[in-house]
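Every protein chain except one is present and positioned as in the full complex.
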Amino acid sequence: MPVTDDQVATLRALLSDDMDRYRQLFSGLDRDEARKGYSALVTAGFAEAVERRFGTGYRGGDIVEFVASVRSRSDQVAAELDPDVAERVIRVVLEDAPVDDLSRDAITGAQLLLLIGLIADAQLDGGGLAQFLAEARKLADQLMS
Amino acid sequence: MDELSRPESSGQPPDKAAPDVSVGRRQHEDRQLAEPRSRQEVAREARARPVRLDDGPVPDRRDTVAPAGGRPGDAAPPGSAMTHFHGEFKSQRLDLYTDGNRWASADSARPGQTAAKKGDVPVRPPDGQELIGGAADTNPSRADRLRSKLYDQSDGVLDVLEKNANIGQSIFDQPPTGSYEGSPAPQPHIYETHPAGIDAGTVATAIFTLGLVIDRAAHRAVEYYEKRAKGDNHAGNR
Partner (left out) sequence: MAVTDDQVAALRAWLRAGTDAEASDAERQFLTLSKTSGLDEIGALVCGAFAAVARRRFSPTWTSADIVRFVAEFRSSSAEAAELLSPSAAENQLRRVLGEKQAIVPPEEDRARAQLLLLAALAVTLGPQELDQVLAEGRTLADSFVRDAP
């Protein structure tokens, strides 16, 4: 089953920093569908955002600096987002990297926190965010196929 | 400026020169140590063959650290510039090999990187694409890679996503541009510096310090940092 409109709306609310709406929509998602579709959308959105941010002309130092910039925004994020995990999941997208020794929860959590950081930096307007999510949705459907 | 606008790209992944090495996790591979030589033999060879930096490809660390097919005391294969240090430390036999780049290096050749002699240190540090190779032999498609490594559809994934969504809210509170619209960001915890002592949980045994001192990459890393730090100071960026 492909990504649903509700799942896209949920992620859009989160990435718009509309937490009240996000919580309302998230709690209303079908759990079985969401663990496949919504999580695919998060991974796809993360990959899309990383590729747009770093492109192909990046330096390794750019990854280090970006992760640090996200982690330095709050004590909670610094504690929750392991820098090694964060750098590696970004590199999985850009050039591949080993993650076999990392926990699934750490990998998933890192993707979401970094996605939020990437979107926060981008300061997309409504149309830009919609276009971004449309691209992410296409990729998410591929991940689930 | 929309930082997420798709840049022009060829779609080609960056070249990967370094082998698969986990960041922050040094693997302690099984090493086939050479038979020990006398200190005089080691010292004679070290004087005869000074360590040269970046002198050709760095051998794969998964091979024996001793020169392949070599007998004890044999000279290293031409062009490898491998120097062997042997000693005893706390009843442990200590055999350290360096080619001037790394101690028991794992690195393959770094394209375009020249020897880091003083005055030769590049203004721009080596290309960070060399950081982690991790090139899969089969070069899986983008979707395959994301699916196998990042996509999680397990039972607990929604709980993880919900928890991190709540934590991630604070990222919006502190955007890097300095815009503080919306609710005030939580203030960071301010720690006081305590004059704590050092203890067994902190002190590491000397063998690791020795290994790092001999590792020229460590010295280069500090050099690059110093150059950048002093460059920033001159530019008045601090």
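Order of writing sets the chain letters: A and B. Residues in each chain are counted from 1.
The rule we apply is simple: contacts are C-beta pairs under 8 Å (C-beta built on N, C-alpha and C of every residue); 3 or more make two chains touch, one makes a residue touch a chain.
None of the values given here were measured: they were computed from a predicted structure.
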{"item": "Touch with the omitted chain, as defined above, among B:R142, B:K163 or B:R228", "value": "B:R228"}
{"item": "On subunit A, residues whose C-beta touches the chain left out of the figure", "value": "60-62, 64-65, 67-68, 71-73, 75, 78-79, 82-84, 87"}
{"item": "Touch list for subunit B against the chain that is not drawn", "value": "21, 23-26, 39, 51, 53, 85, 87-90, 94, 110, 117-118, 125-128, 130-132, 188-206, 208-210, 212-226, 228-230"}
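Criterion: only the chains that are shown with their structure count from here on.
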{"item": "CA centroid of subunit A to CA centroid of subunit B, Å", "value": "26"}
{"item": "Complex contact set, residues of subunit B against subunit A", "value": "2-7, 9-14, 16, 20, 22-25, 125, 127-136, 142-143, 145-147, 149-158, 160-165, 167-177, 182, 185-186, 188-189"}
{"item": "Contacting residues of subunit A [partner subunit B, same complex]", "value": "14, 17, 19, 22, 26, 29, 31, 34-36, 38-40, 42-44, 46-47, 49, 51-53, 55-64, 69-70, 73-77, 80, 84, 87-89, 91-99, 101, 104-105, 107-109, 111-113, 116-124, 128, 132, 139, 142-143"}
